[in-house]
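As you look at this complex, bear in mind that one protein chain is not there, while each of the others sits in place.
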Amino acid sequence: MSLLQVRDLSKAFGGVRAVDGIHFDLHEGELLAMIGPNGAGKSTTFNMVGGQLRASGGSIQLQGRELVGAKPRQICHLGVGRTFQIAATFASLTVLENTQMALLSHHKRLYHWWRPVRDQYREQALALLEQVGMAAHAERPCSELAYGDVKRVELAMALANDPRLLLMDEPTAGMGPQERNELMALTKRLVVERRMAVLFTEHSMDVVFAHADRMLVLARGRLIAEGDAHSIRNHPQVQQVYFGSGKTFERPPQEPQP
Amino acid sequence: MEFSALLAQLLNGLAEASSLFLVAAGLSLIFGVTRIVNFAHGSFYMLGLYVAYSTVEYLVGRLGPAGFWVGLVVAPVAVGAFGALVEIVLLRRIYKAPELFQLLGTFALVLVINDATLYLWGPEELLGRRAPGLAGSISLLGRQFPTYNLFLMVIGPLVLGLVWLLLARTRWGVLVRAATEDRQMLGALGVNQAWLFTAVFALGALLAGLGGAVQLPREPANLALDLRSIGDAFVVVVVGGMGSLPGAYLAALLIAEIKALCVGIGSVHVLGLDFSLSKLTLVVEFLVMAVVLVVRPWGLLGKPQAGSRNSAPAEAPLRPAGNGLRWVALVVFVALAALPLLQTWLPYASVLAQDVLVSVLFAVSLHFIMGPGGLHSFGHAAYFGLGAYGAGILLKVLTLPMPLAFTFAPLVAGLGALLFGWFCVRLSGVYLAMLTLAFSQIVWSVVFQWEAVTGGSNGLTGVWPAAWLGDTAYYYLTLVLVAASVLLVRRIVFSPFGYALRAARDSALRADAIGIDVMRVRWAAFVVAGLFAGLAGALFVFSKGGVSPDVMAVGKSVDGLVMVLLGGIQQLVGPLLGASVFSVLQDSIMRATDYWRAVFGGVILLLVLVFPHGIAGFFQGLGNAWARLAARKPALLPREKRA
């Protein structure tokens, strides 16, 4: 049975159907990319899986448990970690403290009010930071980091609750080519090691074609294609959508950097 | 009530609505664009009325009746020019300060302007002349209706229309609207933001001045108008939705009509009880605000606020106290403990220290939700008051022994915070602040009018500590409890709960995504802050032997805000410094001069300009600079490789 089952998922904003009846499955150990031009409904779908938006219709099941209607924090405790398109960390906390917070939340110690955070889950947090290559920056405030580094911290935080599913919204935005490949290789390794699954969106087709096991293509809120790199590359409807928006697979476009 | 009487009251409401709208409109504009919570707006209103009085008296002598109308135009323009001056000289320098810090500057202005007005115009109320041509009344619905009210009924919607045209049809208006919605975009358009802000501030001040000037034939210019009008203006702006002018008019209409009906209906007989709606006018606008905000968290026509426009650098991570700070704290504690022993040489020191300690605890409790929590409260005095009244009522009405009354008092405040907090933490920004204010005003009005239990406006007396807690013992009790509370709050801030609170403030999105229940954490923090404020209230009431409603009035909440901001909202020692400096300064300046408000306000202005991040923020900055300087020395040695 698949880890995540999405069935007939829809979202309407007023009269606009941002996402319109999407189906897909995601299996353990899989790195699934969701691509599509701007406004295709990628972030909306993401936010529905993560609970930030409530679906207008359809269902999202994680190992048989319904996520539609659940709040983000409940979804988190069900084993979903996520990163955001515009990275969100706690700016006045250090890198280490950010990660400790995620661990404290996972271990349900948020309402403890006596022992300082300093001595709690320090080793685990450092281990997570080590995994994403941020251990050297552990004591720095998050507000001082380069954008790519903030994304790594986000990843460490997302991993803190031993997620079964990791949602990554444009994980490599703002990074150089080498850094991108490193991060995605790292992600792939984590997926295998931790036996989890990743759903990610990405503008950089390089990254997608190089690292995704499978991909979903969205356009105007609908799922127009699904398959591996080869079949997507040659899918006529996908080519039309992408060429229509002035993009080609041969020369990946430089997306605007936030 | 007859139908024609009802209609007549609705007409009265229309005229009042115009008056309310005129003050509120400028405030709404200023907030929408600059995000400044302009406390001095009421002062502009007051100035408008005073200046109109003088110019009209002067001009009528020279121009005859026409002078009245010329005066009504000159006064707002003068106030607008004064507003521009204030913006350029003062506010411009503190836009980069942490959020809400500008409030401190405008608070100081209120003090200075009030005393300047006293100096220039004297203490007497000045009742202006009637409007030539509109002095009398006409018969409407079988009643005499002042013709000037007809003028007022027109001028509100007229100003609304003109400002709307200005915003919708001119390039300047487009820029203002752009600034309201997205400040970054404005920078990208290459607009000189500084002058846009000045212009908006001046326009806002002009509207406030106009609001004051048109009241000339209706109410005497007096020194209490500034604080009275600012409350009304905030309520109208928030009920309408910050930044929405039509919303402000709608809110003004709603509030004015409800008030008019309360007065018109008078007493009602419900369930065998006589209930005076006329007495309800004490608080009705705050009831309306509470209901509106609970149902519509962004006011009637407002939009969700974009994220904070705070342009100050992010708060630095917390560091445990270094040895230096520990030593300073110990020395201060020992010095405070020694004060009663120095009675002979410093007889007043422990008296003052008692009050300062209570202020410190109050400020610390407020800082806990404002700083680490990011929840701005304009109504924190409610919990201080609930603690004080809780102790008083438990002691006097329920005749509990003093130690028990003292112990349970903070719980009373905590319960209040539990109830009100549930509603408040669902809101954010200024809306949250105003809902806390609404609740505190509601509690205040209950306390103010419930004579049998609370002693009404005179308050409770005879709330003295048990005999074994005589003068010095009570001082030591206060010292120990305040010191313990300060340490405990500090401990909490460093604990997972305190971190969760700061995390929720920094990014509610991320906090939610890692499984933190943001509302619950905030709610819990609200209750904790309420408990400590309640403890401060309990300490207060037994040191004074009583309490009256002023301890939970707006002024007390504002004092708390000023202490927190003055000390530095981003530092944990901020409230300690702020409360001490505020209390000691006020006490000594009050004694030194008759014009103490102006001097006190002037000193705060000076502090605002010298310490734009609060006093503690300034010293932290100094410390950081020193650390950087110290760190440079090794750089002279052969360079290490840096990652």
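A and B label the chains in the order they appear, each numbered from 1.
To be clear about the criterion, a contact is a pair of C-beta atoms (placed from the backbone, for glycine too) under 8 Å apart; a residue touches a chain by one contact, two chains touch by 3 or more.
Here, contacts and distances are computed from a predicted model.
The unshown chain of the complex is recorded in UniProt as "ABC transporter substrate-binding protein", chosen from "Sarcosine oxidase subunit delta", "ABC transporter substrate-binding protein", "Molybdopterin-dependent oxidoreductase" or "Carbon monoxide dehydrogenase large chain".
Here the chain not displayed is in touch, across the complete complex, with B. Annotation: of B:348, B:422 or B:450, B:348 touches the absent chain (contact as defined above). When the full complex is taken into account, the listed residue touching the unshown chain is B:118, out of B:118, B:400 or B:603.
Contact between chain B and the unshown chain involves residues 1-2, 5, 8-9, 12-13, 15-16, 118, 123-127, 130, 135-137, 143-146, 148-149, 217-220, 222-224, 228, 259-260, 263-264, 266-267, 276, 278-279, 281-282, 343-349, 351-352, 355, 448-449, 451, 456-459, 461-462, 464, 540, 544-551, 584, 586-588, 590-591, 594, 596-597.
In this text, only the chains that are shown with their structure count from here on.
Separating the CA-averaged centres of chain A and chain B is a span of 42 Å.
If you check the complex, the residues on chain B that touch chain A are 313-317, 320, 491-492, 494-500, 502-503, 506-507, 509-518, 521, 524, 643. In the complex of the two chains, the chain A residues touching chain B come out as 50, 52, 71-73, 76-77, 81-82, 84, 88-94, 97, 100-102, 104-106, 109-118, 120, 136, 141, 143, 154, 157-158, 160-161.
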